[in-house]
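Notes to accompany the following structure.
Just one protein chain is left out here, and the rest sit where they should.
Chain nomenclature is as follows: A and B, assigned in order of appearance, with residue numbering initiated at 1 for each chain independently.
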Amino acid sequence: MGSRARPDWEPVIGLEVHVQLRTKSKMFCGCENRFGAPPNSLTCPVCLGHPGTLPVINETAISYAILAGLAFGCDIARYTKFDRKNYYYPDLPKNYQISQFDFPICSGGAVPLRSGDETRSIRLVRIHLEEDAGKNIHAEGRPESLVDLNRTGTPLLEIVSEPDIRTPAEAADYLRTLRMTMLYLGISDCNMEEGSLRCDCNVSIRPRGSDRLETRTEIKNINSFGFVASALDYEIARQIDVRESGGEIVQETRLFDPDRNETRSMRGKEEAHDYRYFPEPDLAPIRVAESQLDELRSRLPGLPWEVRQRFVEVHGLPEYDADVLSQRDPAVVPFFERCVELYAQPKKVSNWVINHVFQEMNERKVSLEVLGLSPDRLAELLGAVERNEVSAQNAREVLRKLLDADRPVADVIRELGVGMISDQGVVREAVQAALDANPSVVQDLRNGKKNARNFLVGQVMKATRGKANPSEVIAVIEELAGLE
Amino acid sequence: MTSAASIRDRIRDGSVSARRVTERVLAAVDRVNPDLHAYLEIFHDSALASADDVDRRLAAGDDPGPLAGVPFSVKANITSLEGESTAGSKILRGYRAPYASTVVRRLQEAGAILVGKTNLDEFGMGSSTENSGVGPTRNPWDTDRVPGGSSGGAAAAAAAIPGVIHLGSDTGGSIRQPCSYCGVTGLKPTYGRVSRYGLLAFASSLDQIGPVAGSAEDCALALGQIAGRDPLDSTSADVPVPDYLSELGKGVEGLRLGIPREYFVDAIDAEVRERVMEAVETLRGLGVEVEKVSLPHTEYANPTYVIISAAEASSNLARYDGVHFGHRTARADDLVDMYSRSRGEGFGAEVKRRIMVGTFVLSSGYYDAFYLKAMKVRRLIRRDFERAFEQVDAILCPTSPVTAFPLGSRLDDPLKLYAVDILTVPANLAAIPGISFPCGRTREGLPVGAQVLGRPFEDSVVLRFAHAYQTETDHHRERPPVSADVEES
Partner (left out) sequence: MPIEITERLVEDIARLSRLSLTPDEKGELHGHFEKILRYVESLDTLDTSKVDPSIFPHETSNVMRPDEARESLPVDEALRNAPATRDGFFIVPRIIQDAP
């Protein structure tokens, strides 16, 4: 399954994405909102659901939710409220989740995706705020489960898309764009491994050309970006097989098993859920004022798709560069633009950032911020290359040194001894030595063999440890070999 | 006659020590409690330690707080660091709250001394205190009768030992109705007037903590300390807190009092009606203008209350599941079984009934017909009061249609028990303040309570009516057969 072309079926995919907001404290109490603390060490009577406790809304969580809505062009509710979603589960100590039912904070809006020259928008149904549940841990081979409530009460955005997604690749793209937008907004770190971004997929298939919505399945437990496409690939192929062999799709929840790369039905005692939503009487409603929206709008940064467009239209970058630069890390944007301000060759800056700076980030597994390179320093380095003070090759070495300790570029070049040889006499000496050592090559050169010249240049560069200016070396070779 | 206000004054001026008062209160409680079972816990050690602390501060010339040395109790559905906070339920046996309620914290910071926790119908669900998971409280006027409920422990204790302030909670009359049955004064403040943080929720949109005491003056004394915005309760109102004690001095002359005809229907006991109408005449004599008003949706209030309170309760009580605190069954096949058995074993019959009703009215397919409908009728009931309060400053009616009934007499049929709430639930639905105060007794000698309802956040107005009545009459000074004095004899 999976690899055959299936021209007759069209997948219809909608995503429900949960994003933990990076507030200092939890949604309804003052416990720290932090990952990785010892079990149950970030809890208090409120998030433990102790009798008599009451929730109080974290105002920053509301602002963050509105920022997300503004970014995707949603309608921001002027009146919104919280509701209780009732169900029993050990990681939900009150046995109801404070969520939003009929008045979500944001509705409508869309996530713009770009593939090649085409822009496709995935419409959103809604974005609402709720509290996260804790974690149940099922220790292998034990008759009981363990409950850790540190995560309980973490502010959570639920972002629900329309079933507008048509391919697994598009789903992955949608998820990447959502994530990058959250990073740009600075409201979540969207780390799938730590669970701060989680994704459930609703999938159905229909004969191509049909516009019916068919029975769908829901895939849960996709906890890595890499798994989204593979889970969908598997599930689409499975549904096609079922349909083509005359079967029916059963509406059900399926779990993705990354080890076996398949989705499995969650059998077990499935109970029809009746969440008995009703308005949360412990919380007053929220009225969003126009002035608050204006204030939040003024805090909106350039969004990934706007930045991408600016990189193409203002800085003249190729689409590929604009994509890569805008999708890596929001800190790249001001970094890049500051560099260009100081060294006005955007494409050269882009090459350096993509090829060298990103590579250093990858090797060190750090963000741009942690990497600690200032845009001014990179511009200084590019200027040095431009002025032939250091070869492009050696400049990489200089960059690495700068990352270890930030100093003026000229100092590093001097310290490494990789400054370009400006003394003509040294170059002439090195060329003469190369010619003397390789008389037969010199003969070839005179006979017009291109390779011979390159070989001699290489010999000279080797002897000067890359510090000679290649065009100067060529000129001197031609002069001393008597080709002029 | 002993009052909390006089105890406060005498401790302040040094005529008695806080320790002496506390010892006397504890001795009085020890004397009456075997007959009444009003207190579930009595904090001898911590109360005396707190009293000593007050005396030390006084001796050192430090401000010991506005209620220094005043004894108080709280209903067992209000958390305190002292003792257990069980809400009278077996499901919370042994539960020690890791935090104190805002009201307890505020009273303790004001220097008041927590002497114990009082009995109640489990989670406040009931009108007789017979639904307590640890046995009923008895009425000090007749120990074969109920004290009313759910704050029956508080009302019985207040009747038996004057001078102590009790905090109860009122969801549909749970402060006012037992006060009526026990001949004491109790205020259900405006919804949002007092923080609910630390009140084990029954129905969040109706619950309110309020004082139960021997007089309106003592209620005013307590309210002044517990009222006001609490950052831990989003539903606590940011409305200035007046000096309730000095408000009392304003009297009632010229105030308009409405008598709603819908509250004087056939279901009201004839003697109750007589006593209440006598109270109206007394107030008229004080210069109150009495007018007839109409609250046309009154008959719908109780079914509306039953739906809304049950719905909220079904969700509020979901947390008692045997996982994080409280009772867990000894035998369970799996998780769902563990939940169901723990709850089945831990909750009493009335609580189970209300959870079932609440789950039903919220469930898919029935929500609109029941819950949504009830929220709409709630609006109509609120409007009734808004219109009436355009005409009058307050409304007077009986607190309960009947007087204290014999233990066991209304247990067979839940509707019989719900019927005693019909005059108190409208104030909870309308979020307005209501006070009950004694206005005489029946020929059998049982107390009758009159109720005054006021506009939202005009708690001082209903207190003024009760206080004016009490300066004119002595019904609140009458003492039941089971009683004990705090005063030196």
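In this text, a residue touches a chain if its C-beta (ideal position, glycine included) is under 8 Å from a C-beta of that chain, and two chains touch if they have at least 3 such contacts.
These numbers were taken from a predicted model, which means no experiment stands behind them.
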item	value
For the chain not depicted, the shown chains it touches	A, B
Residue among A:His138, A:Arg260 or A:Lys450 that touches the chain left out of view	A:His138
Contacting the left-out chain in the complete assembly, out of B:Thr359, B:Thr403, B:Ser436 or B:Gln470	B:Thr359
Option touching the unshown chain, where B:Arg19, B:His37, B:Lys75 or B:Arg343 are the choices	B:Arg343
Per the touch definition above, residue among A:Glu32, A:Glu319 or A:Asp436 touching the missing chain	A:Glu32
Option touching the unshown chain, where B:Arg10, B:Arg31, B:Lys90 or B:His324 are the choices	B:His324
Residue numbers in chain A that touch the chain omitted from display	23-25, 29-33, 38-45, 48, 56-62, 81, 87-91, 133, 136-138, 142-149, 220, 253, 255, 266, 268-269, 271, 273-276, 279, 281, 283-287
Chain B residues touching the omitted chain (full complex)	94-96, 98, 191-192, 205, 231, 234-235, 237-238, 297, 300, 303-304, 306-307, 314, 318, 321-328, 332-341, 343-345, 347, 349, 352-353, 355-357, 359-361, 363, 366, 369-370, 372-380, 382, 413-415, 418, 431, 456
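Rule of thumb we're sticking to: only the chains that are shown with their structure count from here on.
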item	value
Parts of chain A lying in touch with chain B, wherever the complex brings them together	45, 48-57, 84, 86, 88, 90, 93-96, 147, 149, 269, 274, 276-278, 281-284
Chain A-touching residues of chain B, taken from the complex the two chains share	77-79, 85, 87, 92, 95, 97-99, 101, 196-201, 203-205, 231-235, 311-312, 314-315, 318-321, 323-325, 335-336, 339, 359, 362-364, 367, 371
